[in-house]
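Got a structure for you, written out below as structure tokens; questions coming shortly.
For this view, one protein chain was removed and the others were kept in their places.
Chain lettering (A, B and C) follows the sequence in which the chains are written, and residue indices restart at 1 in each chain.
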Amino acid sequence: MKITIIGGGSTYSPELVEGLIEQANVLNLEELYLYDIDETRLNIVGGLVKRMVEAAGNPFKVQLSLNRQDAISGADFVLTQIRVGGQLARHVDTKICLAEDIIGQETTGPVGFAKAMRTIPVILDICKEIKEHAPNAVIINFTNPAGIITEAVMKHGDGVKVVGLCNVPYGIKVGIAEEYNVTVEDVEIDYVGLNHLSWVRKILVKGEDKTKDMILKTSGKPANIPQVAINEDFQIALGMRTNSYLDYFYVQDEMLKYLQSQEKTRAQIVSELEASLLEQYKDPDLKVKPQELEKRGGAHYSTVAISLVRDIYKDVSATHIVNVRNDGAIMDLPFDAVIEVPAVVNSNGAKPTAIGRLAPEIRGLIQHVNAYEELTVEAAVSRDYNKALLALSTNPLVTSVNKAKRILDRFNDEHNLGLQKN
Amino acid sequence: MKITIIGGGSTYSPELVEGLIEQANVLNLEELYLYDIDETRLNIVGGLVKRMVEAAGNPFKVQLSLNRQDAISGADFVLTQIRVGGQLARHVDTKICLAEDIIGQETTGPVGFAKAMRTIPVILDICKEIKEHAPNAVIINFTNPAGIITEAVMKHGDGVKVVGLCNVPYGIKVGIAEEYNVTVEDVEIDYVGLNHLSWVRKILVKGEDKTKDMILKTSGKPANIPQVAINEDFQIALGMRTNSYLDYFYVQDEMLKYLQSQEKTRAQIVSELEASLLEQYKDPDLKVKPQELEKRGGAHYSTVAISLVRDIYKDVSATHIVNVRNDGAIMDLPFDAVIEVPAVVNSNGAKPTAIGRLAPEIRGLIQHVNAYEELTVEAAVSRDYNKALLALSTNPLVTSVNKAKRILDRFNDEHNLGLQKN
Amino acid sequence: MKITIIGGGSTYSPELVEGLIEQANVLNLEELYLYDIDETRLNIVGGLVKRMVEAAGNPFKVQLSLNRQDAISGADFVLTQIRVGGQLARHVDTKICLAEDIIGQETTGPVGFAKAMRTIPVILDICKEIKEHAPNAVIINFTNPAGIITEAVMKHGDGVKVVGLCNVPYGIKVGIAEEYNVTVEDVEIDYVGLNHLSWVRKILVKGEDKTKDMILKTSGKPANIPQVAINEDFQIALGMRTNSYLDYFYVQDEMLKYLQSQEKTRAQIVSELEASLLEQYKDPDLKVKPQELEKRGGAHYSTVAISLVRDIYKDVSATHIVNVRNDGAIMDLPFDAVIEVPAVVNSNGAKPTAIGRLAPEIRGLIQHVNAYEELTVEAAVSRDYNKALLALSTNPLVTSVNKAKRILDRFNDEHNLGLQKN
Partner (left out) sequence: MKITIIGGGSTYSPELVEGLIEQANVLNLEELYLYDIDETRLNIVGGLVKRMVEAAGNPFKVQLSLNRQDAISGADFVLTQIRVGGQLARHVDTKICLAEDIIGQETTGPVGFAKAMRTIPVILDICKEIKEHAPNAVIINFTNPAGIITEAVMKHGDGVKVVGLCNVPYGIKVGIAEEYNVTVEDVEIDYVGLNHLSWVRKILVKGEDKTKDMILKTSGKPANIPQVAINEDFQIALGMRTNSYLDYFYVQDEMLKYLQSQEKTRAQIVSELEASLLEQYKDPDLKVKPQELEKRGGAHYSTVAISLVRDIYKDVSATHIVNVRNDGAIMDLPFDAVIEVPAVVNSNGAKPTAIGRLAPEIRGLIQHVNAYEELTVEAAVSRDYNKALLALSTNPLVTSVNKAKRILDRFNDEHNLGLQKN
């Protein structure tokens, strides 16, 4: 079995590799390829990875590669974790939005739109290569905005198999497990939504309903989202546990003020953290994942990714919360939308479990963001200026179509997006 | 044939009556009842109406009534044009919203929510009386928010027949007709949406497609909506003619600034206009609708209402753009949503024409507002604080659930809405 | 205005022409083209038509043509009433089915399948010519199986506009009007289904509900369908007026026995009648439609066709019961199915009124036949033996897939259908 990591120079890689070492036997893993376009990073991160694997007695071979086709050829799984334009593009985009009094938000917000516009052409190129050189490979996509990228691959990726993955659902389960001092396996959640726009409708701990009990508790909230207070009446009225990324919509005005009040953007903070991490990775004596990596924001990525790879490979029809094609599971969304729900995963593909109709208090926002996501995929594939303008104008965080236009024009200029009026 | 106007003391009534006089023969109209709770207004407006009918040779009888049951009993059509709380409540509600940097908007906005909360109990009481004393009557509802009120009647009105009516669709056709110097009958429009949240997807003038040609033209825009510029690129990208009420969503930030810059609220302006109109109506020599009524905002109400009454009565299966139960006409909305589309109207009821799937650039907003409307009806019927908070939080104009809570609490206090936490 | 009749040599043509003469002024009709592939019939029928028009003072010109492109070129309406293979093919097909103890039925039955397989290639050729030589023309299709043929044009007809038309819905209204001694305009029916597979859910006569009253009455039943008794309990339980063609499904076993007991097939009876009619048409002194034409089975065709042409031409958004694209009007059927329901007809196209969900007692059969129709269109376009076998096997009248195969092989041989196993 061969696993390839596209964006292998990411500072996350050591976490993934830690998990792969643990599960190498179960997976029959023979080869791990790290591919990146940045040779320096690849060598630094790859160096640490090689030392980690060596220290574990070389359970599998590690290859570093700057040749994407080589890296992909014959792979069973391709893990995509790329950032086209890097943290710098994210920083610039965030500033463009804040200058217009608009929240940037790099997943469900306009900065996520810009990232999607840059990333989708690259990911579709990767699909072409997979189709030719590794036709049975499954893409496990972590690249944000994970839902939109997965939808682009499903609609335009030449039939390449893909599952979109986010660490938040598992993190919610972990938070609940910690609250009740049980194992994650003791927690069942009725989870529904889109990537970074999701709700837990029901929480069962050892079969007992703890939904109400958990409403006002904060355990398991990601550290990287600003803590802006949401009134308790609303939380009780809603009666569901929320993905913390929803706060950008629920307290949009307050969140905007908070973000404008910060000296540094999240991109700047992450850049500094990454520089520090890379410095540590260089140490030839370091053979384990450094503690500081936890601040990076990707808690549990290794756990969820490797258990997913394992269950697809072992073909056990296990249930994972992933990004999949809707196919009617949520009646209120188009058939070909990508949703984030519990799905049965096996060699026959991932199929969502039926969710039925959504309650109106969550339906409207999900549908609105889904329409934006559909338009974003269309815009990214067609490079049509009009589609792009409609997409950005449809995002609920963008509270003026005039601002949408100015932001789009800035994105287009800054990143040579190549949008054209047809 | 008997027609009853609930809210007969409205300054609009003379316009309606002008139309009824013209069509009295066609309608076989025998009796017109004007009912109101405000005796002074009823007498002033009713006085003018009586003089108008007399001047026309008494084609039908006019009755003024403060007894609702009498007014309704045996009616064939009940026209509802009420404003519970009057312009004063509207003014107060608008100010509450603006103080939170939120647009009020008395139809699709939070002020419309407050109006719905006050109005729905009254309208459902009227339904009970109709069921008992005029079981075959059809309600023609103009009361705003017209879509929400119509939905409340359809879901909770004891099976009383209702058609919701707005003057905007006809106004759009008139605007197009003026642009091309043709009659309204020469104009066909492919119109879709919710009340005050609608789009014209295609414009045919004498069978020729003029959709693109009309995109940037402004003819037919209602006078009572602030003219905030929308960039042309967006209008071209959208490629549809829009209901001007959409501007509150499309340029939300700019519209908020404009509204906050105004000295008087729309409610204050209308109050002053109404005072002036009522003063004129008192003149015992006045026997026609005064010119100034046109500033009131209800252009064409008489035309659309009377042609609708006529076609239902004559059972001719004609097509009108009205507010009706969805029933699958728009696949992307719940079955029991109320939508504003072309519908076939006859004695068998109003049935929308099938619209199919919506383009994503309009779908997301329609679905979002529809979810808000569904919750508003639930809140108004249940008087449940939690439902009301969810409703207001779901409105796309309300950009913070904390503001939603503060606004709701103010509404609840100001108008004794009687909301309870269950 | 130019109207073209494809299959102008049909014995029906004089009835259509009688109507056209009456409405020539309203329609601004200038030219009528009769096209046929059978020169003899064209001359006989065309001769009578010319004498009829002359006797009326030549309100429009009549052209007979054996050149289809000439006939179509510049037409505003193309009326299609063709029978590929003639009555002989129908006779042969019926016998093939009866030999297998299967009802033939040339619309919703297997003989209809054979007719569709022969007709669809011809009708799609006509569409190609229309697209090139009369791009704005609307096809009014009477050719049976009218629903399937219309669906084929909608799915594969190069975007040519089409409305499918049947005389049964109007005949039902006429029957009700006769029962109550009122005009057809006084009758409203809530009609739903597919062509020749439809139900009237509600009957209003001058606004009064007469549904129950009409259940057991037989007025308005077409003369050409065998009268096999259906027990009254079933009719009462169903509570709807039925299209008489449903009897083939409702009393399938009894109908089969009846058909097998008859000496002549319907095709033979019609052939003899047509021979007799053509003999009369030859008479140079005959200048009116002969009485005997009424036995032919197409009562009211002229009325429904000409009023439809008029309302599309005049663009009045009138309601007609026609065969149109579903588009969600019946939630229980695919979007692109063709259904027979009330639709709003204007220059913007025909749009069905929303029907909502169907009661299970009619839903199952409609869905079953719709699946068969979808497969038939696919088979006719692809000429794929497997699709054809699946289509015929899916028809509810075909009670064995082994019989389906034998019948299909016979059809394929008899008519050179050119089906291939891919």
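Keep in mind that, in the parts below, a contact is a pair of C-beta atoms (placed from the backbone, for glycine too) under 8 Å apart; a residue touches a chain by one contact, two chains touch by 3 or more.
For clarity, every value in this text was computed on a predicted model and none was experimentally measured.
Using the whole complex, pick out the displayed chains that touch the missing one.
Checking the complete complex, the chain left out touches A, C.
Please pick, from C:L48, C:I225 or C:L390, the residue that touches the omitted chain in the full complex.
Selected residue, touching the omitted chain: C:L390.
Consider the whole complex, including the chain that is not shown, and state which of C:E129, C:E188, C:D311 or C:E374 touches that chain.
Once the missing chain is taken into account, the touching residue is C:E374.
Where the complex has a chain not shown, which of C:L48, C:I225 or C:V251 is the residue touching it?
C:V251
For the chain that got dropped from the picture, name the residues of chain A it touches.
Chain A touches the missing chain through residues 188, 190, 202, 204, 206-207, 315, 317-319, 326-331, 335, 342-344, 346-348, 351-357.
Could you please point out the chain C residues that touch the chain left off the display?
101, 229-231, 233-234, 236-238, 250-254, 332, 334, 357, 360-361, 363-365, 367-372, 374-375, 378, 385-387, 389-390, 393-394, 396, 399-405, 421
The rule is short, and it goes like this: only the chains that are shown with their structure count from here on.
As a quick test, compute the distance in whole Å between the mean CA positions of chain A and chain C.
So the centroids are 55 Å from each other.
At which residue positions does chain A touch at least two other chains?
none
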